[in-house]
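The other protein chains are all here in position, but one chain of the complex has been omitted.
Up next is subunit A:
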Amino acid sequence: MSFLDYFRSKRPASSAATAKERLQVIVAHERGQRNQPDYLPAMQQEILEVIRKYVPVEQDDVQVQLDENGNCSVLELNVTLPG
């Protein structure tokens, strides 16, 4: 590591860089939800409750996503079960 690198690595990421990173994540997430049907959040909630009858899972352990592929849609359900 050179003398200059030492100073560079000590320098924290600028707050603008942090802002950009956070925005990229949240905006991508919100765009994904934008085209989803209105019933999806309610459906996600019910699916979560059904799973909870059998396994203790948290809200964000269940991800529901609807992908459109031409003339059919695929409902993708991802459940992370406690280890």
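The rule we apply is simple: a contact is a pair of C-beta atoms (placed from the backbone, for glycine too) under 8 Å apart; a residue touches a chain by one contact, two chains touch by 3 or more; residues count from 1.
Everything that follows uses one rule, which is that contacts and distances are computed from a predicted model.
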item: Listed names "ABC transporter substrate-binding protein", "Dihydroorotate dehydrogenase", "Septum site-determining protein MinD" or "Ring hydroxylating dioxygenase, alpha subunit/Rieske (2Fe-2S) protein", with the criterion being the UniProt name of the chain not displayed; value: "Septum site-determining protein MinD"
item: Among A:19, A:43 or A:77, the residue in touch with the chain that has been omitted; value: A:19
item: Hidden partner interface residues of subunit A, rising order; value: 14-17, 19-20, 22-24, 26-27, 30-31, 34-35
